[in-house]
Structure formats: C-alpha cells, structure tokens
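Every protein chain except one is present and positioned as in the full complex.
Moving on, here comes subunit A:
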Amino acid sequence: MADRGGTGSGGGGGQGALETAKKSRKPKYSRFSQQELPACKPILTPGWVITTFISIGVVFIPIGLASLFASQRVTEIVYQYDSDCIPPEFSDDSVEFIKSDKTNKTCTRTITVPKQMKSPIYVYYQLNNFYQNHRRYVKSRDDKQLWRKEDETSSQECKPEDFTANGQPIVPCGLIAWSLFNDTYKFRVNDKVLEVNKKNIAWSSDRDHKFGSDVYPKNFQSGTLIGGGKLNSSIPLNQQEDLIVWMRPAALPTFRKLYGKIETDLEANDKINIVIENNYNTYSFGGKKKLVLSTTSWMGGKNDFLGLAYLTVGGLCLFLAISFILVYVLKPRPLGDPSYLSWNRNAAGILN
C-alpha cells in the first residue's frame, strides 16, 4: 500500500518501508532519545513561594527607598515660559506673535533657587505635546548624509524637506533638522554672567560616528517655509551639538533635551536672571515650553517613578506573602493528597 513516509524510494515504496523498518530496528540508546535526561522538577510549594515573595519584598523596599531618596535629593527648577513670554498685547494671538519677524521675542524673568545646587547643573528645555515620535517626523532624516560628505544628496525619506525649490540637496535634510529648537537662554546670577557650557552636550558616539566632521550645512532653512533654528554653515555638523541633541528623537511627547551645563554651584535663594529668546513656535499646537535646571544623582534626574514602583511592588509582595502565610495557617491543605483525585474520592463513596 501507500508509503506514507512521503519520502518514497526508488525500488518502490515497499522496499523503502522495509528498509526504514530495518534501519530503526535498534534505536540508539541515549538519555536524550529516551527522554530520560536528569531533570529537576520544582513545584510551587508554600515554602518556596512565600520565601520568594518575602525576599522580593525585602530586597525591593530598600531599593525603592534608596532610589526615592536619590530622586528627592535632586534639586530641580522648572519654569514654564511659553505663555509668560507672550507680551500681553499678543496674549490672544500668540501664533501671530511667534511667527512675526518684527516682534521682540526677548523675555527676561527672574527665578529663585530653592535649595543649594551643586555643579554640574544641567540646563534642559522641556517640550510638552511635541510629537517627535510621530511617524512622519521620526523617519524624516538621512543618517548617511549626516555622516559622509559624498552622500549629501538627500534621500526620499527626508521629504518634504529634501531639496530646495531649485533642486539643491538640503544638508541636513528632513523634518527633524528643519524643526530644530531655537530658543536660547542666558543666565545671570547676582549680576554675574552664568556661563552655560554647551560643549559635550551631545553623545560622544554621535559626534564621532554619526555626524561628519567634513559635512557642513547647506541650503538649510533657505526655503520659503522656515521651520526652526538656523545653522551656521561654516561649522561642521559634528560640532553643531544642539542639532545633534535635537536629532535624537524622544520616545514620548513630553521630553527634555540638554541645553547646556552650568559648572558653578548655585546657592539657595540665589536669584537667577534669565534672558529667553522665545523663538520656537509651540503655540500653534498648544505645546508647552519649560526651562529646567537640575542636578543629578546616581539614578539620573528627578524621577520618583522607580522608587515609588519599587516600594509598591515590594509592599505588595510582602502583603501577598503574609496573606499566603495566613491562608496556609488558617486553612492548611496537604499537597498532593490523593483523596483529591476525583476517581479516588468517588471510590470512597463520597459523591461530590
């Protein structure tokens, strides 16, 4: 009859089957082929489970406390200036204000340092409701063009900011570069200029391997529609650190990007005088702009999430462990009791 192996043989299926029968006559013994590899078979005994939960709780709560503590130690000044820096006469028409060339966008404010801040103090700008992760946006770049001078012809990906009206390639091309953030901040403390170090704010790997030292901006922001900031076309891309920072798209619509570092300590109650050039348009889509001065800890900036989450998880684990112990004590149930097997239970004459 039919040889079901599907791998028929020349002499005919019959012979094939016979051969296979002969071949498989003596299976080779190995613990693998007999499915007899030594195995450990853990089961969820109360002891193990309760111990695990207690130890997770015991480990997690200190870690949670430590990271919460670290986060609390970070001093952070957040100043939202987007609506503050609109002159009152433009308050109903902020988009008009920001788009206009003629308006004076400089805006001076003073904030107070609540606590002593040890250097380095990081200066961030924070944008809310800005979708750097939008599909149309995040793809709109050409990494090759940024790295090699020879590849300056922008790719399709960069559309619609790929070529100028007369067909010249734009370097750097794409929506990300085109919408470069261009607010600037100047700080003075006690009438002394507070230097903001803008060197090394970008990842060194980006400077060294992603943005070329011989690639210069070309035809950038030269079209009719001006997006964000402009670039000095005499400085190679690998030194345009604001651009490099901006070109690392954020995963969330709320994000901070490094503006610079202040390398002097700030004392409590210091009055910082900030001069903001409010150029960047977030008004048309209702985005917020914030200036952030922050110190740092081993966990990074101020972020209570991890600490709180650790405390919650640790606490819950302890709670579960305790309730398991209670249930175990109050309602003990022997494991693997054969009388729980229905066929045995029934044999004993107990119906349900």
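Rule of thumb we're sticking to: contacts are C-beta pairs under 8 Å (C-beta built on N, C-alpha and C of every residue); 3 or more make two chains touch, one makes a residue touch a chain; residues count from 1.
Just so it is clear, contacts and distances are computed from a predicted model.
Participant: Out of "PAT1 homolog 2", "Phospholipid-transporting ATPase", "Dynein light chain" or "Proteasome subunit beta", flag the one the UniProt entry gives for the chain missing from this complex.
Facilitator: Not shown, but named in UniProt as "Phospholipid-transporting ATPase".
Participant: Among A:Cys107, A:Val196, A:Ala309 or A:Ile325, which residue is in contact with the omitted chain in the full complex?
Facilitator: Counting the whole complex, the residue in contact with the absent chain is A:Ala309.
Participant: On subunit A, what residues meet the omitted chain?
Facilitator: 1-18, 20-21, 24-29, 33-35, 37-44, 46, 49, 52-53, 56, 60, 63, 67, 122, 124, 126, 130-138, 143, 147, 156-157, 160-161, 175, 178-179, 203, 205, 209-210, 225, 227-228, 248-258, 281, 284-286, 294, 298-301, 303, 305-306, 309-310, 313, 316-317, 320, 324, 327, 331, 333, 335-338, 340-344, 346-347, 351-352
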